[in-house]
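A single protein chain has been omitted from the complex, and every remaining protein chain is retained in its original position.
Here the chain labels run A, B and C in written order, and each chain numbers its own residues starting at 1.
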Amino acid sequence: MIGPSRVAELDMPAAGIETGAARPAQSYWNESWERLRANRIGIAAGLLIVLFALIAIMAPLFSFALTHYQPQTINLDETFIRPGLRHLLGTDELGRDTLTRLIWGARVSLGVAFLTVAMSLSVGTTVGMVAGYYGGWTDDVLMRLVDTVLAIPAIFLFILMSILFRPNAFTLAAIVASVGWGSVARLVRGEVLSVKQRDFILATRSIGARDARLMVRHLLPNVLPVLIVAASLGVGQIILIEAALDFLGLGIQPPTPSWGNMLTNAQSYFFRSGFLVAFPGLTIFVTVLASNIFGNAVRDAFDPRLKS
Amino acid sequence: MSRDEDADSGFQRFERFLDEWSRRDFLKRTGGAAAYLTFIAGGAEFLEACAGGGGTQSATPKKGGHVVEGNFTDIRTLNSMLSSDTASNQVIGLMFDGLLNYKKNGDLVPALAQDLPKASSDGLTYTFKLRNGLKWSDGRALTSDDVKFTYQLAYDPKYADVSSPRRGDLSKYIKSIDTPDPQTVVITTTQVYAPFLASHGLYGILPKHVLGSLDSKAINSADFNTAPSVTNGAFKFVKWDKGQQVTMERNPNYWAGASYLDQWIYKVLPDSVAVTNQLKTGEIDIGPVDPGQFDALKTVDSVAMSEFPVPTFTFYAYNLNPATAAGKIFQDKAVRQALLFALNRQQIVTAIFFGHGSVANSVEPPTSWAYKDKPKVLYSFDKAKAESLLDGAGWVKGSDGIRAKGGVKLKFTMITNAGNKQRESMLQVMQQSWHDIGVEATPSLIQFPQLVSQIVSIRTFDMFLVGFNWSADPDEAPLYHSRNAVPGGFNGADFKSDQVDQILDQALSTLDKNKRKDLYSQFQDLMSDEVPSPVILFNNGIYGVGKRVQGTDFGPFNQFGQRPWNHATWVTDGK
Amino acid sequence: MTQPLLEVQDLHTVFSTKDGLVKAVDGVSFELNPGETLGIVGESGCGKSVTALSIMRLQRPGRIVGGKVMFKGQDMTRISEYEMREIRGREIAMIFQDPMTSLNPVYRVGWQVAEPTRLHHGWDAKRALASAVNMLGRVGIPSAAARARDYPHQFSGGMRQRVMIAMGLTTTPQVLIADEPTTALDVTIQAQILDLLRHVNREFGTATILITHNLGVVAGMCQRLMVMYAGKIVEAGPTADVFANPKHPYTWSLLRSIPRLDAERHEPLKPIEGLPPNLVDLPNGCAFHPRCVFRVERCQRDVPSLLQVGDTQRAACWVTQAGTELKGA
Partner (left out) sequence: MLAKYVARRFFASIVVVLGVTLITLVLMDRTRGTYVPGIDLNPALRPEDIARLRADLGLDRPFYLWYLTWIWGVVHGDFGRSMIDGSTVMSHILDRLPNTLELTGTAIIIGIIVSVPLGVIGALRRGSKTDHSLTVVSVAGFAVPQFWMGLMLILIFSVTLEQHGLPWLPSSGAFSAFAGGDILDRIQHLALPATVLSFFYMSTWSRFIRSSMLEVLSQDYIRTARAKGMSERRVVYLHGLRNALIPLITLIGLELPGLVSGGLVVEVVFGWPGIGKLAFERALQYDYTTVMGVTFFATLLVIAGNLLADLLYGVLDPRIRYG
C-alpha cells in the first residue's frame, strides 16, 4: 500500500477510459490472513497463547512428569520454600508447589477466558442477529433486554450470580458472560443492520430463502470479522476480569488454583515471599500482554473498517 | 487477604488474633489469675488498671496531639443500643461509657457507677449508685433517668419498635428499672441471671435530653445515630466521613479526667495489608495486625507489638440433626472423636496462624475464669488412634479408600466463608488430614451471609467452620443449649444434650462464682467427650502501636469497646 | 512568449511499496503561462494527480527525487516547508476530485472558506468571513450569507465543489490546480462547474491546471493539453491540434474510445486493448507498446523522448517521430 491519495487514484473508476479488467482482487479472508501472517510479533504472541493452552490441557502430564506434585497437595512442613531444584518455583503458604499450581491454574484462567468468550459471543451473536434481522418489536424487546443487562452494575451481577452459582470454571465463565453478551449483541445488531440493506441480502430474500438460512449463510460471514476481532481482544481482558473477581473474593475459590486467586492469595504474604507474588503476576502479565498483542494484530488484519 | 471483612465484621478479627505465642505460661497466668480474682474489685484496683497503661512508658504524659487508629472494618452506627458489631462498639466505646467496664482480664470495674452494684440477697435486684457530678459533654448532668432511658429502649414495650438487637435478652430479664433519686438506679430482674452484669452492664448510656422526645421509629433514624451531639465518654464526636473515618475530640467533662489527646481518629482501611503498610508509614498509630504480617512489623522500629490471647475461638461443627444425611454419620461419637484426633492442630497453629494462637483443649477460652486446662478427654494428634476408633465403630475402608458403614460413605462437605484466608487454609488441611484416614471431606466456600443463613436457619450443611467471640462470662448456651437449636439460634449443629442443658441452665441461675466454676468444669468435661463442635484453636489478638503513642494497654477484654485507658493515652510528640 | 508563471522541469516522484519502487512521475516537464488553462489527461494511475500534488509538495508518502518546479523564480522543491506553506493556498490553490469528502465535516462552510485569508492575510475572523461570503456568492451559491453558517453535509455535491472553488479563490491565487473537479458529480452539474471554472479563469485571470481523465472536459476548457501515460508526458500541444491530429498512438486510441457528437454515424467505438501498465514493473522501451497497434520493433527496446512532431505538438513516439501518420485500423 502506498498511501491514501495514491490508492484513491489507482482505484478510481474511469468513466471515459476503459481500463480493462482490474487485477483480480484477493478475497477478503486471504488478504486478512496475509496481513496477519506478515505481523511476526502478533503471530508469536498467538503461538504463545496456544502454547499456554496446550500446557493447560496437558496439566496432569506436567504434574506427573515435570513437577511431581499435585496442585492441591499441602505440606505444612515445607511452606514458603524458595525456588530451587525440588520446587522449581518454590512453594506457597501451605507448602504447595507453585509451578504445579500455575500449570493447573492455566486450566482455570485460560479455560474461563475461552469459555467466556465463546459464551458471550454465541449468545450475543444470536440475539444481535435476531434483533437486527427481524427488527420491529423483536428488536425492541431484545434491545431493551440488552440495555437492562448492561445497565445493572456489573458488580451486583458478579456478587449475586457468584452466590447463586458457586464459581467453578464453567459457572464463572457463565457469570462473566452474563455481563459480556450484551455488548456483543449490540455490536452484531449494528453490523447486521448495515449489512441487511445491501443488495445481495435483498436479492437472496427475494428468491425466498428461509430466514435461518439467510442469517447463517449470508449475515454471519459478514459479521464474522467483527466477532473474530472481539474474540481475540476479549481473551486477555477476561483473564484480568477473572483475576479482579478473585481479588474481590468472587472468583474461583481455593483450593482450586487460578492465576488470579494465587496472586490475590500471595498479596498477604508479600513480606514473606516475593516469589509468591512475582510468578503468578508475571504469568498473568505475559499472557494478557500476548493476547492483547495478538488481538491487536488480528484487529489490524481483520477489521474491515481499518482496511485501506 | 480477606475481602468480606465488612460482612464478617466481628468474626473476622479472630483470625488475626492469632496465636502461638509459645508462651504457654503467659496464658496460664492470665487464665489462672482471672479464675482466682474475686468478683468484686475495689476502686483502688480500678485506678491501677486504667491509669498506667501497658507499662511501656515512664515519661510524664503530655497534653495535646492526636492518635489515628486504623481498622479494616467500617462502622455502622454510633448508637450503643442499636449496634451489634464490634467496629461500631469500638467507636461507641470511645465516646460513651456504660455503668461498668472491663479490666483487661475481664473483671468488671465501675465506670459511670461508683462501685460495682450490690445484688439483693435473692439475686434479682441490682442497685447502682452513679458517680458524683457526672456530666454530659454539653454540661448537662447525667442522671439515673438517662440510664433508665437507655435500657428502656431495649426492654420497655413502649419502645418495641426500636430495632435494638439487645431486646431479646433485656426484655426477658429486666422486670423494672427504678430511679429513687438522680444518682441511684435499681434494676430488678425477672430471674437470677448470672451473666447479667457482664453482658448487660456495659452499654453506653444515651442522653435522654436528646433522644427522650423521640418515638420508637424516630429513634431508629435519629441524626444522633450518625452524629451524636452529646457524649459522656473520653471523646466528643466531631465528624464521620462515611467509609473513611470518624473524628473525635477531647471531652472536657469526662468523669475520669479529660483526655490528654486533642483528637482520636478511627480510620477505615481496605484490608490487613493496608493496616501493616500504614503502621509502617505512620499513617495510622494503632491497628490490629494479621498473624501473617506479624513478622513484617516486628522489625519496624517505630512500632511496638502487643499480643495477647482473646476470648475467641475457631471451631468446626458437625451437623447432628439425625434427619440429615450428615447427621446420621456424625451421631456416631467415634466419628467425631476420630476426626479430631486426626487433626494436627499444633501444625495448623504454627503454619496457618504462624504460631499466633494456641491449640484448644476446652470449649471455654483460656481467658475465662472458668477455663479448665485439662478436661476429661484430650485430643493430641494421633492418627493411629483415629483409625482404630473408626475401625472399632465399624467404618471400614472400601475399594476406593473411603470408609463406609452399612452402605453410608464417610464423606461430607465442609463450609466456611470465602475471603477468610486462615479458614480457607484450615479446610484444606482438614481435607488432607482426613483423607489420610479414609474420610472424604470436600471444602466449599460461601459468602458470609449464606454461611450465617446456614448456621442459624437453613441448616443443610454437613459441617461448618467459623469463629466465635465471647464476652467475659463463661456462659456458652448460645452455641450449645438445645433451646438455641430453634431457627435463629446459633446452635446450628443441633447439639441436644439434656445433661448439658441442665448444667448450663443451672450455671446461669447461680451467682456463686465457685459453684459456677464447678458447673462449667463439668460442662467442659462433658463437651470434651461429646465433641459436637470441636474447637481447633484459641486465637490471639495482636495490636501494632506506634511508639509515639503511650498509655495504651490492650488485653483480652480491652481491645474494642472496652478500654478504660482511652483518656489516659497520650503521644510523646504532642502532635 | 511571456515568461511562464510555473515551470516544471524533469520532475521525478516515486513511491516505495512493498512490491518495489513506483515511479509515479517520471521526468515530467511543462510550463504554465499566466491566465492560461492547461489540461493534463490520462487514465487512472498515469501520474497526473501526483504531478499536481508534487507541485504543491503534497505528494506524501511519495518523494520528489529529481527535477525542479520553478515558480516566481524559485525552485519550489528546494524551499523550506514554511516558505512552501506561504505559497500553498495563497499563490497556488488546489481543488480536489471529491467535494463530498474534501471539506471538513465538523466546521462550518464559511469558516473553512475564510480560513485561507485568515491564515495568509492575517485577517480577523469577521473580515475573513465577510470576504468568504462574498466569494461564495461569486461562485454562484445562493443566499451565501446564510449558507456560510451551514455544515458541508447540508450542501449538494455541486454546491460543495463551488465551495471548494470559492475556498481556493479567496486569496486570489495566481494558479488554480483542479484535480478531477467534476468526476464525482452528475453530468448536468459537471457542466455548471466547468462553466464556473471558465468564468473564474476569465474573471480572475487565474492560470488553471485542469487534471482529468475526460477528454471531453479538456476540449471545452483548455488552450493546451498534455497527455500522460505511466508517469510520463506522451503528447503535448494545443488542444485543437491534438484533437484533430493526435501524434501519439495513446492519444489516438483515447480519442477513438470516446463517443463524439460529431463522429461519423457508423464509426464504432474502439476500446484500448490490453491492461493499464503496472507501474512497479514497466515494460522495456515505450511503456505503451504492449497495447499499441502501431508499434514497431524499436518501441520494445528504447524509450522515446518527448520531441517536436509537427508544427505545434510534441510526442514521445518512435513511430510519429519517424514521420508516420496515425491512421485508424
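Observations on the structure shown:
Note that a residue touches a chain if its C-beta (ideal position, glycine included) is under 8 Å from a C-beta of that chain, and two chains touch if they have at least 3 such contacts.
Keep in mind that this is a model prediction, so the values were computed, not measured.
Across the complete structure, the visible chains that the omitted chain touches are A, B, C.
Only one of C:69, C:87 or C:317 touches the absent chain when the whole complex is considered: C:87. Only one residue in the set B:105, B:144, B:231 or B:277 touches the chain that does not appear here, and it is B:277.
Contact with the chain not shown here comes from a single listed residue; of A:65, A:85 or A:151, that residue is A:151. The chain not shown here is touched by just one of C:153, C:202 or C:301, and that residue is C:153. Residues of chain B in contact with the chain left out of this view: 3-4, 6-11, 66, 68, 74-77, 82, 84-85, 161, 163, 165-169, 172, 199, 220-221, 225-226, 241-245, 247, 263, 265, 267-270, 273-274, 277-278, 280-284, 447-450, 452-458, 466-471, 476, 478-479, 484, 486-490. Where chain C meets the missing chain, the touching residues are 56, 58, 81, 84-90, 93-94, 96-98, 101-107, 115-116, 119-120, 151, 153, 164, 167. Residues of chain A that touch the chain left out of view are 4-5, 8, 144-145, 147-148, 150-157, 159-161, 163-164, 236, 240, 243-244, 247-248, 260, 263-264, 267, 270, 277, 281, 284-285, 288-289, 292-293, 296, 305-306, 308.
Here is the rule we go by: only the chains that are shown with their structure count from here on.
Centroids of chain A and chain C (each the mean of its C-alpha atoms) stand 50 Å apart.
The distance from the centre of chain B to the centre of chain C, with each centre set as the mean of the Cα atoms, comes to 91 Å. Within chain A, not a single residue touches two or more of the remaining chains. Among all residues of chain B, none touch two or more other chains. For chain A in complex with chain B, the residues that touch the partner chain are 72-74, 76, 79, 93-95, 159, 162-163, 166, 247-249, 253-255, 264-265, 267-272.
Against chain A, in their complex, chain B makes its touches with residues 1-4, 272-273, 276, 290, 292-293, 295-296, 344, 347-348, 350-352, 418-419, 421, 424-425, 428-429, 431-432, 443-447, 450.
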